[in-house]
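Okay, so here's the structure we're looking at.
Removed from the display is one protein chain of the complex; every other protein chain stays in position.
Showing chain A:
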Amino acid sequence: MTWYLFQLLLQASLMTIFVSAISILAGLVFAVFLSAMRMSGNGWLYNGAGLFISFFRGVPLLVQLLLIFNLLPIIGITLPSLATAIIGLSLCTAAYQAENLRGGFEGVPIGLIESAEMAGFSRVQTFIYIRTPIALRLTFPALVNEAILILKSSSLVSVVGLVELTKMAQNLSASTYQPLPIFASAGLIYLVINLTVAFAARRAEDALPGLPAK
């Protein structure tokens, strides 16, 4: 195990962080849309969102990634492996985050929505400016949990050919015959990334102003 090999792992970990961060954010935006669909009062939108969530929560991420990777070319779409990985991870995390958000949206006190109504907010404005920010704050710890899960699940995207931390570790161990130090290093890097995320989240949580009264 040399410094050079470790540097290669560190470089690959940047790809892990990049793919995960984009997927978590895209998944969050998508999850808010799914929540909006479920609260729209429209049966088609409600069931569409429900179907989406059931599928992406019920099918293993590895299978989803392989499906997307093999399905898209058949319908004439060829995407680089980076895009495929981000799409797969985003869709999966969106389903989980939508479920988390549901609890958050249900936790928004009805009085806060009534006061928005009386202040002249439309339903859409109430959703954007009142419900969503409060629901996000209520579900922030769950969001952090999901972020850490996605950081670890991103190791699966190696199956679509993206070289991130796990794939790099596999490649290096195959070429150097030193699996133990290399996978130990990779594990250590994952651990440091996730501890950093958890620490930063704790600090952010303390700084987030006012949650609704318990």
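Here is the rule we use: a contact is a pair of C-beta atoms (placed from the backbone, for glycine too) under 8 Å apart; a residue touches a chain by one contact, two chains touch by 3 or more; residues count from 1.
To be clear about the criterion, contacts and distances are computed from a predicted model.
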Options "Transport permease protein", "Amino acid ABC transporter ATP-binding protein, PAAT family", "Glycosyltransferase" or "Alpha-ketoacid dehydrogenase subunit beta": UniProt name of the undisplayed chain: "Amino acid ABC transporter ATP-binding protein, PAAT family"
Residue among A:L14, A:A119, A:L188 or A:A204 touching the omitted chain: A:A119
Touching the absent chain when the full complex is considered, from A:P133, A:G161 or A:G187: A:P133
Chain A, residues in touch with the chain not shown (by the definition above): 109, 111-112, 114-123, 125, 129-130, 133-134, 137, 209-213
